[in-house]
Structure formats: C-alpha cells, structure tokens
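Input: one structure, supplied below.
All protein chains but one are shown at their positions in the complex.
And then chain A:
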Amino acid sequence: MTRLYPSMAFTNIKKSRRTYIPYMVSCILTISIYYIICSLADNENIALLWGGNIIQSYMGFGQIIVSIFAFIFLFYINSFLLKRRRSEFGLYNILGMEKRHITKVIIFETFYTYITVMILGILCGILLDKLMYLILAKMFGGGIPIGFYISTSAISKSFGLFGIIFLLILFNSIRQIYKAKPVELLKSESTGEREPKVKWILAALGVACLGSGYYIAVTTENPVAAFAMYFVAVILVIAGTYLLFTAGSVALLKLLKKNKGYYYKTKHFISVSSMMYRMKRNAVGLANICILSTMVLVMVSATLSIYLGLDDSLDKRYPAEFSISSMADDPLNNDVSELLDKSLSKEGLKKKNEISYKDLSVSAVYEEKEDRFITDPDSYTSLSAFQTYDKLATLVFVTLDDYNRCMRTDETINSESDVLVYSNRAQLETDTINIFNTKLNVIKTLDDFMVSGNMAANISNGYFVVVKDDTVLNDIYKKNVKAYGEYSSFINYYYLTDIAGDPEENKTAIENAFNDIKTQLNDSQQSGDSPYAGFTGAIECRSVEGESFGKDLTGLFFIGIFLGLLFIMATVLIMYYKQLTEGYEDKKRFEILQNVGMSHREVKKSINSQILTVFFLPLITAGIHVAFNFPFIFRVLTLLNLFNMKLFALCTIGCFLVFTIFYIIVYKMTSRLYYRIVKK
C-alpha cells in the first residue's frame, strides 16, 4: 500500500507527458540559466578579466531578475497544469481516495519533478556555463582555462531557490485540492462560461494609461532626469497593456457585436463571439507575451546597438589620440606639449589634425520661466537628484578665434554681447542667455562644435557659447569667480592631436610614447623638483585608455542577450500552453459547427483566423510599444555617447524582424499540435 502513491505519481507524470514535459523543460532551462548567472557571478577567472567586476555586478542584478521571473513563470505554468488535472483529482476522490491521499500523490509527483529537473538543470547549466564563459572570455580577450568550472555555491543557491518555488507550488496545489468539492473537481472543465461583461471604465483607463505612458516616453527630453518618469511610463504602459487586453478587447468586440449589419455576416459572426471568449480566457497570457516580447526587443536592440556603436562612442569620448587638458594660465603648458612632441618623435610617430583652444566651463541651474541661468550656489541644494540632471546645465565659453580656427569656419561676431550657441542635448528655448546678470544675445545656432571628451562624459545638458574675444571670456571668468567664490571654474586649455597612420599598427608605439610621458609627468609631480612640477593638467590617450572603455557596456549586451533568451523561452512556453488549451476547448466547437452545416474547410479557416489574431496581437502590440519606446531609449543611448540613430533604428528593426520570424516558426509548430487535438 505504501508503494502505491509513489508509483501512482510516476504513472501520472508519464501519462500527462504532453503537458508535463514542456513544464519540466521550462524548469530545467530556468534552473540552468539561474545556475549560469550565479556561477558567472562567482567565477574568479571573470573577476580577473578587464571589466570583469562590472560584469559580475550585472550578473548579481540578473540573479534577482531571474529569480523573480522563475517564481512567476513556474507558478503560472503549474496553475495551468493543475486546471487540466482537476477532473482527474475529482475522479480519484469519487473512486474513494481521500483528499489526504491525493495530497500524498501530489507530494511524490512534485518531489520527483523537483529532483529530475534539478539534476538535469544543473547538468545543463554546467555545460552551458562553460560556453558562456568562452563567449565572455572572447569578448573581453581573457585566457581560457581548460576544464569545467563547477560552482558549488551556485548549485546550492539553485537548489535553495527552486526548492522554495517548488514548495510554494506544492502548497498551492494542495490548497486547490482541499478547497474544491469532488463534484466540482469532476465538472470543472465543462461548466458553461458566462459571456464576459464589458468594463468600460477599465477599458477607458487602459487607453488613458497607454496614451500617457506613450506621451511620457516620447516627450521626455533629458533621459537622466526622465529615469524616474520613464519608470512611471513603463508601469503605465504595462498597466495599459493588461487593461486593454482584458477589458479593451472585450469592449471592442461588444461594440462590433452591437452593430447588427457587421455582426450577422458569415465572415464575422463566429469570429466575433468566439474571440470574446478567447480574449476572456487568454487576455492575461497574451498581455504577458506582449510585455515579454517588448522587453526582449528593447533589451536586445538597445544592447546590440551599444555593442555595435562602441567605436562610435569611443570616438566621442576620446576625440583625439592624445589630448592634454590643463589650466589656461599654467606656465607648463608649452613644456608639456614639447614633452609630447619629443616622446612621439622618439617612437617615430607623426602628429595629425592638431588643435588647441581655451574654454571656460561653468555650471548653472537653468530656469526656464525666467529664461536665465541661476548661478547662486544655494540653488543647487534645493534641487532633487533628478531635477538636478534636468535643470543643471554646463555652459562652455570659447572665443570666436578659437572656434573659427578649430572648426575651419569664418563666423563673425560684431558686438560683445552677441554669441553663437551649440547645444548637445536639450535645445535652448530662447534667443538670449542670462548669466551672471549679463544678457547675451544668441545671433546664431551652430550645427557643430569642437570635439570635447569631457562634455561627452558629462551627462547634463551642454551649451557651447562662442563669444567675441578674450576680453569677453575674461569678463565672464571674473564674474564667475565673484559668483561662485571657491567653487568657481577656471579657463582651461586643450590640446588635441591625432597620429598619422593606422592606430592599430602603431599601437605599441603609441602605448610606449604615452607611458613615457606619464612616467615623466608623474615622477616629476611626486619629486617636486623636475621641470614639470606643479603641472595642473592631465593627458589622455585613446588607444591606451579606450582599451577598457565600453567593457561594461559589452557586459550589458551579454546580459541583454541572456535575459532575452530567457524571455523568449517564456514566450514559447506560454504560446505552447495556450495552443494546447485552445485546442481542447475548440474541439467540441469544431464538431458542432460542422454538424450545423459549416464545411471542414470553413471551420478551419475561421478558427485559424481567430488563432492568428490571438497570437499576433501581442506581437503587433509589442511592435508598437517598441516604436514608442524608441525615442526614449535613443536618448538613453546618447548618454552612452551613441548618437547614431540610423544604427539604432536598424538594430531595432532587425531585432523585430528576427523575432517575428522566430515567433512565426513557434506559432506554426504549436498550431500543428492544436490541429492534432482538434481533429481527433
């Protein structure tokens, strides 16, 4: 007798393999993904890679996402399985098994499943972990150790997390069994469904949520300031999606049904009414698919563009091979330039595209209403963190001479109060600039400005102001000293130069030259008696420092792909189970329609078009979400110095197309299953 429950549990799993195997496969995949993320977060070899620490902190973040996801996802699938099996439990109950006996069977089932999926999941994880590690090592150019890395802590973490999840699933199943009456258990699959009621308010709320979410996403100018707003937008869009899928779809169908001329047409009659029930049953699942798809698309397209646009961003951040920045009145400026020249010629390198200029960079709080920049230091403290990013502006003043020389233009300024302006993020709203109680008239907006790595690294709004001459610049400098006191800015001096020839070929020479200069400058600053003692500036080299640049972004790409895969898996499984339920529910309908005089082909056509609508609705909605998201994500990317909108657009469209093809394949495969069930 004691052996009965385990063997019953075993046969139950075997019998319902069509629903159970996909469940186990999804458990296995989720476990292995969780294991991999944990293991990569622990892997000491990764910590040794360039930017490895950043990767690992992303992985830590990924762990949280995957565990939340695993919890929701496995619960969702299990509740589906449970619903299918309720009549089975009812039968056991009527045949004389008490609820506690059924509970025992369920406990054994859950236990077997847990052990099987844990073992297979960890095994898969260990195999795939190696692969992931190889990919990471390739991306970051690290060495590849032989053999498998098995992380015991990752194993125990996985056992723990999924143990808890399975335990909760088990409790939920037991709760369901105890809650139900046997007759209900037997019947639960065949009770007539009520026609869904229209919830006009919810539908309207859905439209409002979606509309405002889109509005925020499209209109937000400064992405840093908007991060908080963006989260609001994301939540609004998610809420809007759920509301529209549930209430909105039913409302729309009801409207169609009320229109008698439309409803009582051969083509629409069956679709409209069946769709209403389909939407009632599937709305949440479809909204899930839609949200997951949107996440996949946004994540993969954004991270892909970051990855592909890395060189672009590098050029923005390090506009020239060598750049020296220092205070304009530093007496050593010339000496350092000569030092650079010497080191370069020692390595046989030639300079190219040399430029130098002075600027004064001042921060101020932009007051839109009064159209002026407040320079009172107290005004900073009253701002919240997000406001700061929105309102804080950096004004960079240069002289007309420097501008014309560097940009090879011949702009003219006649009056001392006239200026030319270039803005890199938010545009200036007015044609005057009020700062330090001085009013400057903007006589022209410029399309281009001197390359400046610092400004690229700075995420606040930048305004580049070209003034008439040194007199004006110095005047502003003095006012700045007066206003800001010890926090005042200095006039800086920049010297930028490229190296003739291919930077890859000259890499060693450039590195040698740069190290040479660094050593001399550093040494001298420490000892205090060298010719460069007290030099205020710094020197940067793209080839050397750019090495590590973007490694963190590559990690982001990696995580993007990783989570993308996870969400795709979820999408596939939800689709699979949807088709399965639809199949069982449509079977009877298929028969009736044929009995009352619809041909097999007509029925198939009608049902096919409904299923098509049901499955492609989320994809299309996801596409619209992504489109509205585009401007915002693009602005975020500009923070990371990716200004190539074409690249991002191509990445987004490409991802969408690939995803669509994938989606269609999954749809085709799962609908074969659907027809098998319906035809039987």
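Heads up, the rule we're going with is that a contact is a pair of C-beta atoms (placed from the backbone, for glycine too) under 8 Å apart; a residue touches a chain by one contact, two chains touch by 3 or more; residues count from 1.
In this section, contacts and distances are computed from a predicted model.
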Task: Undepicted complex member, UniProt protein name, chosen from "Probable chemoreceptor glutamine deamidase CheD", "ABC transporter ATP-binding protein", "GntR family transcriptional regulator" or "L(+)-tartrate dehydratase subunit alpha" - done: "ABC transporter ATP-binding protein"
Task: Residue among A:Q63, A:S173 or A:S274 touching the omitted chain - done: A:S274
Open item on the list: Going by the contact rule already stated, which one of A:R18, A:K83, A:R100 or A:K265 would touch the omitted chain in the full complex?
Closed with: A:K265
TODO: Write the list of chain A residues that the hidden chain touches.
DONE: 191-195, 260-261, 264-266, 269, 273-274, 276-277, 589, 591-599, 602
